[in-house]
Every structure is written in structure tokens, then in C-alpha cells.
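With one protein chain removed, the remaining protein chains of the complex are shown where they sit.
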Amino acid sequence: MAEVQLINLTKRFGRRVLAVDHIHLTVKDREFLVLLGPSGCGKTTTLRMIAGLEEVSEGTILIDGEDVTYLPPRARNVSMVFQNYAVWPHMTVYENIAYPLRLKKVPRDEIDRRVKEVAELTKIAELLDRYPSQLSGGQQQRVALARAIAVKPKVFLMDEPLSNLDAKLRVHMRTELKAIHHQTQATTIFVTHDQSEAMSMADRIVVMREGRIEQVGTPEEVYEKSANMFVASFIGLPPTNFFYTEVRRENDALKLVHPYFTLTLSPEQAARLKDYTKSRLVLGVRPENLLLTTEDQALFSVEAMVVEPQGSHQIIAFQMDDQIVKIVAPAYPKVWPGERIHVTFRPERIRFFDPETQQAVGDEA
Amino acid sequence: MMDPKIQYRLRKAARQMLLYLVVLTITLVIMTPVYFITVLSFLTTREAYEYPLPLYPTFTIRMKMERGKRGYLLSVWDRNEQAYVSVLDTDDADKMRVYMETYLGLKPSNEQVTEVMQKVDATGGQPVYFAWRRHILSNYATFFRVTRDAVPALIRSLQIAALTIAISLSIGGAAGYAFARYRFYGKNALKFSVLFVRMFPGVAIAIPMVIILARIGLYDRPAGLSLLYSVGVIGMTVWITASIFMAIPVSLEEAAMVFGATRLQAFLRITLPLAFPGLAAAAMYAFIGAWNETVAAIILTEFNPTFSVVVYQTLLGATGQVNLTAAGGMAMALPAVVFTFFIRRYIHQMWGGVTV
Partner (left out) sequence: MMGTKRARWFSPTLTPYLLVLPVLLYYAAFWLQPVVTVVIQSFRDPVTGAFTLNNFALVLQDKDFWPAFWNTFIIVSISVALEFVVALALSLLIYRRFWGSGIFFFLMLIPMALPPVATGAIWKTGLTAHGWLNSLLIHLGVLAEGKKIYWLGTPRTPKWQLLTLIILVDAWTVIPSVMVILVAGLQNLPREVIEAGYVFGGTYWRVLRDIILPMLRPTIQTAVVLRLISAIQIWLIIVLLFGFSRVPVLVERIVYYHEEVRGLDIAPAMTTGYTVIVAFIVSAAALLYLYLSGAFEGEKAS
């Protein structure tokens, strides 16, 4: 199995487009790493560089310590599941899976054994004689997967392999992919722009924006300890609510003043922010960390604008000046639009951001 | 061991070099003939019959005039010899003028010629050197002037092309649309019809067409030819328009119909504008087909030849001088090449959707 290292990796398209901007990343052996980011942030480009389909502009790619930056794709021992499956339409399912093995000069009976084996694993054993045009999207997707598994690569690359499936199948395939990863233990780099997919599958998530890495961490880390405002708002649905506040320092106490409320921070929080000298600070509060409470304990009171019942919980939206704030609250007691609600924060879950740099501040070291 | 990066760069550079070498060679093979016919079309008649032919045309003719045995001796600068070569000895200014016009592409008046002669007299027989510019397009002008029928033939050819576009795009376009949007019985037969229509030699259709067209009074008329050309072009138009319409999602039309448009309105307001560039390309393709066609035109015209027939006759018969023939061929080629320039981006769309 294998470790993948990207050192200073950069890709330019012409002079203008900087698709991937000097990224450093180490993918650990056996890890399931997810590249996550909005459309056009350079996920596909990164993946294609690792596969050898795209020439590297700058930087180095190491697989298991070996420099593969300038090797052709076939010499890298990686396999890829493409977004559109890219199964070969003129070959049967069997041939699709067997062809890469034939290219690698695997003996005939070994090929047959492996094809049967991965077909079993991906549940396409009864489709082996069909042509791709006779398969559904989900089945083609499994063929692509089977083909990728059969070659026993050092690294699996997957570019939004689930994006063309319907919602139900997609969720189902997530589980299967994880199961397969569990069995094969192959280092996997999985690209998606669906954050819930990323959260549910990843060992670690890499959040990218405009060709740069914004944060690398476990799903919990990027969710709970978002490194900056972009990650905080990109991860989680509904996204993190931001409150722009004025900092008041009185003796040792720290007060954050917002047009709707004034929040006095706990001594520990204040201590963590003692190096922060700027006058403005952004509070980041996840929707589930905004709590409904009674009037006397409330930080502020507002009128609910929209309420979306979700069965297990409800999403309440209200307006603060021109900003929409969302709360995820238990399904009961039920809130009605127009109802006056009393809101407070779960104090220990508040995050702080510097409005100028957008970076998180006041984290424990 | 060499740095893999340098190794890679070197290999890549070598590959690039090889690639451009191949590209350059092919470009030369393709462009050399085109270059020479262009040069030829600009040469003076005197140069056009020289051997070896000059590599590029000149538009300034350097001449020398002096006393000759019979009057005035005219010499012309010869690029092969790198010297003045005597070409005409006469005291008749008109004869001298005609020579200049025919062989040197110049258009002097008798007075201008006489003026030079007088200068020779004034210098007491000393050679007089002078250089006259000729018009860049003089061969082209001459071609249209001396070739009987060239201008009316050109007009007829344009009429034929326009009519062919109209016929093939309306009839073929409708079928192409049906092809892209509907499933119907005989679709495959229609797809193959392009081939079947072509399997019968064009000449073989042209010959019986003489009688058919004569019956409806269109023999030797532009309309008659465009009827014939459309037979070949329609099939191709069906293919081309089908793939153009296939590239435009039905959902766009359906969206319009959801908002209350009829199918026709949806087509006119949504699909047609989107397909327009592609259809323009199909029209140019039809133009090129009709404009270039020669074989059927030879058979189906008698007193009203098309432009291509006129050029064919100057080429085959002894009617033309090489440089004028070249000018005619170039005049013929220019519209087709220009249109090709415009449609080159659509070519993959034109050929994309339909295959045997």
C-alpha cells in the first residue's frame, strides 16, 4: 500500500488560470481522503495530476517516496474512477475489467480469477457478458469501480464517482464504497463537492478553494474547529451563522457588542483571546448551537420568519437587519412563523474569527 | 543519473520538435501548389511562359528603350537572366503599347509610349531606363474581360448556389429536424439515402436530367442546375442539420412549450436561433458544393455555362494563357476557401451526430 505526497504542487492553464496553487499534502497509507470544495476549485485538476493525465507546472508528486511527477500514467500504478465512469463502450463488462490486467501482462487464469472476484465484490457477477450500453448508471458505476479494484493499485483516485447517481443510490453506494475500502485497504483520494458525502466517508477531509488548501482534518475537526470563515460556512448545512461584533475590553473581561446583543465571554475564552488586539471580531455559531430558551435567559429575542419542519428537527430562520440566521432546534416545541423566539448561544461552542484575515482566532494551541 | 525533470523536458522538447517538423512538411506539401497557382495568377504573360518560372510576382516592370534597327528597341528586365532582354524592335507606338498590354500587364496610353520614344530621341540614342507599375489585379481584370461569358457565368453561378442553399436547407433541414427529434419508421433508410443517392454517379443522373429539365423548361437555366445539385446536397444537409439539432437539448423546446408556446413557436424562437450558426455553416457547405460543381454543369448547360464551366473550358482548350487561367481558377477558389475558413469550427458538429 502507499503514501502519497504532494509537494508545492501547482498547475497553470495558460498565463491566467492558476488551477492548483502550490499545495502541500500528505495522504497516509490506507487512508480514505476526500478532496472537498466548490466547483472550479481545482479538485479534478489535482487528481488528474496525481494520475498523470495532466502535466505538472511546478512541484513534486511522490508515491511511496518515489518521484512520479514525470512518469506517464501507466507507470504510476494508480487507478481511477471517472465522473462519467468512462467504461469502454465496445467491450463487455468482463473485458472492461480484464483489459487493464491484460495490459499489465497478468496470466490468463489469474485474470479470470480476479475478474470473478471483483465482480462478486461489486455485485455485478451476473452482468459480465453485457455491454455498457445495456447497463444502468449505477451498474456502469460498479463496473468502473470493479475495473479500478481489479488492478490492485497503490492508490485509488475517484472523481465525483457518485454524482451521476440518483439520491437514494448515491447514499447506498457511499456505504458500499466504504465497505470496499475497508476490504481492500487501498489508499483512496476521493473528490466531491458534496459536503455530506465528504463528512460521511472521509478519514480526513481536505477543503479546497481557488486552488489552495483551506484546511485538512478529520470530519469532526473541519466541522467543529473550522480553520476559517470559508470552511465554517462551506461545511455544514445550514452553514455557520456569523455575527460581526465590536470588542470591548473592561479590566480582564471581554465583551462582544452586537446591535442585537452584548455577549460577555467566559474567563477561559477571554484568556484565549488575550493576544487578539483588533477592535472587531466575528462570532461563528453553528445552527445547532443557537438554543431556544426562555425570555429571561435569552441573549436576544426575535421574530421567527420561516420554519422548515424536518421530522427529527426543525430549521428556524429569522432576520437580523439584512442577515438571515438559521437555528436547528428539536422538533418540539413547534415554532410558528411570526412567533417571537428567545435565543441564546451554547457558549462553549462559539468560534471566533478575525474579520480581516477571515482566520479563526482564540483556539487552544 | 539525470534529473527526471530535465529528462522529461528534453523528451518533450524532442517530441515537440518532431511534431512541428511533421506539421511543417505537411503544410509545405499542401501549400506549395496553392502558392504557385497564386503566384502564377499574378505573373505577366511574358514571365508565365519563362522557364524556370519566377518564385514570386513583381508589379514594377523595369524596362529599357533605345534606338533599334527598325525603330525603337524595347528591353525588359529578366529575373532569370539578371539582365535586360530585348523583346521588341518597332517604330510603331501602337504596336509597342499592345505588346506592353498583352505581355507585361501594363496599360499605357499611346501618348505615354510616344513620350518615352521622344526621350530616346532627345538623348541621341542613349538608352532610356524606366519602370512602370502594373495593377496588382491586372490578370484578373483581363481574365474577365477576354473570357467570353465570364461575368454572366459568375452571376449565374451565384444564383445557382443561392437557390441550392434555399432548396436543400428548407427541405433537408426539415428532415434533419425530424431525424433529431422523432423516432419514425424508415429513419435508417433515410440515413442511408445519402449514400444511395451518391452511389449513382453524378454524371449518370445529369444525362437523363437533360430530358427531364427540358420537359419542364429548365434546361440550360440556373434553376435546373440547382435542382440537380440539391439532390446531392440535401442528403448531406439532413445529416448535418440532424447533428446540429441533436446538439440542442429538447428540454429547451419543452420548456418553451410549458410556457404556452406551440411546437412551431418553440422551434422558431428557441431552436432556430441556437442552431443558426450551425445552419449557416450548413448553408456554406451547400454553397461550396454548388459553386464548385463542374461535371453536371458541363452536361446540363449549352449557352449559359456556369463559372466553373468557363474556367474548365479555358483550362482544357487553348483559349487561355496560363496566367489568365490561373487567375480564373483563383477567382473560382476564393469564395470556397473563404467560406471554409468560416465553417471550420462547425465541422465536428456537422459530422458529429450521424454515422453509417
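Going by the order they are written in, the chains are A and B; count residues from 1 in each one.
The rule we apply is simple: contacts are C-beta pairs under 8 Å (C-beta built on N, C-alpha and C of every residue); 3 or more make two chains touch, one makes a residue touch a chain.
Bear in mind that the values here come from a model prediction, so they are computed numbers and not experimental data.
Peer 1: Of the chains that are displayed, which are in contact with the missing one across the whole complex?
Peer 2: Across all of the complex, the chain we cannot see touches A, B.
Peer 1: So one chain is hidden, and I want to know which residue out of B:158, B:190 or B:223 touches that hidden chain in the complete assembly.
Peer 2: Spelled out, the listed residue whose C-beta touches the missing chain is B:190.
Peer 1: With respect to the chain omitted from the figure, which of B:51, B:259 or B:303 is a touching residue?
Peer 2: Here the residue in touch with the unshown chain is B:51.
Peer 1: One chain is left out of this view; which of B:13, B:34 or B:268 touches it in the full complex?
Peer 2: Of the candidates B:13, B:34 or B:268, B:34 is in touch with the missing chain.
Peer 1: Provide the residue numbers of subunit B that touch the chain removed from this figure.
Peer 2: 16, 19-20, 22-23, 26-27, 29-34, 36-37, 39-40, 49, 51-53, 55, 167, 170-172, 174-175, 177-179, 181-184, 186, 188, 190, 193, 195-205, 207-209, 211-212, 227-228, 230-231, 234, 238, 262-263, 288, 291-292, 294-295, 298-299, 308, 311-312, 315-316, 322, 325-326, 328-330, 332-333, 336-337, 339-341, 344, 347-352, 355-356
Peer 1: Footprint of the hidden chain on subunit A, which residues?
Peer 2: Subunit A touches the missing chain through residues 51-53, 72-74, 78-80, 82-84, 86-90, 99-100, 103-104, 133, 147, 151.
The criterion applied here is as follows: only the chains that are shown with their structure count from here on.
Peer 1: Distance from the CA centroid of subunit A to that of subunit B, rounded to the nearest Å?
Peer 2: Measuring from centre to centre gives 59 Å for this pair.
Peer 1: Looking at the complex, which residues from subunit B come into contact with subunit A?
Peer 2: 4-5, 7-8
Peer 1: Considering the complex alone, what residue numbers of subunit A touch subunit B?
Peer 2: These residues of subunit A touch subunit B: 67, 69-71.
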